[in-house]
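Worksheet: the structure to be examined is printed underneath.
Here the complex is missing one protein chain, while the rest keep their positions.
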Amino acid sequence: MSYSTQAQTLTYGPVISLEQAKKVFAAAEAEAKKNQWLMTIAIVDSGGNLVLLQRMDNANIGTVEIARGKATTANNFKRPTRSLEEAVEKGGIGLRLLAVPGVFPLEGGELILLDGKIIGAIGVSGAQSFQDGQVAKAGVAALTAK
Amino acid sequence: MSYSTQAQTLTYGPVISLEQAKKVFAAAEAEAKKNQWLMTIAIVDSGGNLVLLQRMDNANIGTVEIARGKATTANNFKRPTRSLEEAVEKGGIGLRLLAVPGVFPLEGGELILLDGKIIGAIGVSGAQSFQDGQVAKAGVAALTAK
Amino acid sequence: MSYSTQAQTLTYGPVISLEQAKKVFAAAEAEAKKNQWLMTIAIVDSGGNLVLLQRMDNANIGTVEIARGKATTANNFKRPTRSLEEAVEKGGIGLRLLAVPGVFPLEGGELILLDGKIIGAIGVSGAQSFQDGQVAKAGVAALTAK
Partner (left out) sequence: MSYSTQAQTLTYGPVISLEQAKKVFAAAEAEAKKNQWLMTIAIVDSGGNLVLLQRMDNANIGTVEIARGKATTANNFKRPTRSLEEAVEKGGIGLRLLAVPGVFPLEGGELILLDGKIIGAIGVSGAQSFQDGQVAKAGVAALTAK
């Protein structure tokens, strides 16, 4: 599985700065607003610790913990949460992930890389999970493009 | 998925009053008694905080946390818990919900709306889950009818 | 310490019925209303499991867990929570109680006895703790008087 390989080769870099987190956040929020999705967007650093979180007016209360959980999961397992969702989706051995506290196997968590190293991750919750993923990726792209 | 759409359009209103909660509760309890079901019935406000809970004589001890969890889940995800149960029931990707702490994907949690806004939710536990749902809906109907 | 002695001699009886819990609750609520105190009142059975909980409009959100915690503490330690509060108040060895998860050493939790046996406990939160205690005792008195 390529993500296991990635998890072996990717290394943690310095922690994302608040300035960088704001850029990622702004791009993600713009994508969400463009689509009129009510969301919580969370960003953690490469230590898995929360840097920034915002919940839009009337976004589900439940999105707070899920957005944060997706970001932490992506960072702490060095992979997009979609890959864990996929493992659960396939069933069988993949279901074991459901037993691990703190693992959120739902699309919408993406790694934030800088110079090839993980500096943190973004987690998005509020719409359908592939839409959450779309917003998370838009956030990541903003930093990578610089 | 219609409930994702609903979660985008429904808004949280003021918190349910104790008086309103009692009306919802009374109608739910009447439905339960009519069917001789031993249940716990819980009501939370639009912040997800508990307002009222009662466990009938000899209802399972386990119903306390489930009734409360269903109510919180409905409110915090802006949808009947049946829609989450259905997702799990279908298997595959829907199983990911089992990983999210605080999510009770079991029928029997229903939103309480007033003037089109969420003021809280009711959660019922004790019988089969579709029966729990029947009681929860009877409770909600009482307030809506006024 | 008399409460340790009490804890040795008092025995758990049958679980409080919902009907009995309602009587205790009604008397406690009346005392609270008379004083215009905004409170949460909770009643647990002799198994320490929740039977009834109500939060008044605008009572602190924080009262929910405290009322429940006081009731559970009284029942599970066979004594009014005031005796544990007192132990903390005295300092020294009494402070060890702060280390025990689930112990709420705050006045306002009282045992409910019937025929000399514990059938449950009431917990009250919302005003100053001696006022919480006053309301809890008013609740208990209603059942004992019958």
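In this document, chain identifiers A, B and C correspond to the written order of the chains, with residue numbering beginning at 1 in each.
Here, a residue touches a chain if its C-beta (ideal position, glycine included) is under 8 Å from a C-beta of that chain, and two chains touch if they have at least 3 such contacts.
No experiment lies behind these values; they were computed from the predicted model shown.
The omitted chain makes contact with just one of the residues A:L10, A:A30, A:M56 or A:L113: A:M56. Touching the chain that is not shown, out of C:V15, C:A28, C:L53 or C:V103: C:V103 (per the contact rule at the top).
The omitted chain makes contact with chain B at the following residues, 12, 14-15, 45-49. Residues of chain C in touch with the missing chain: 36-38, 58, 60-62, 65-66, 69, 85, 88-89, 91, 95, 97-98, 100-101, 103-106, 126-128.
Take chain A: the residues that touch the chain left off the picture are 17-19, 47, 49-57, 61, 64.
We adopt the following convention: only the chains that are shown with their structure count from here on.
If touching chains are joined by edges, the resulting network of the protein chains shown is an open path. Distance from the chain B centre to the chain C centre is 28 Å, each centre being the mean of its Cα atoms.
Chain A and chain C have Cα centroids separated by 44 Å.
Contact of a single residue of chain A with at least two other chains is seen at no position.
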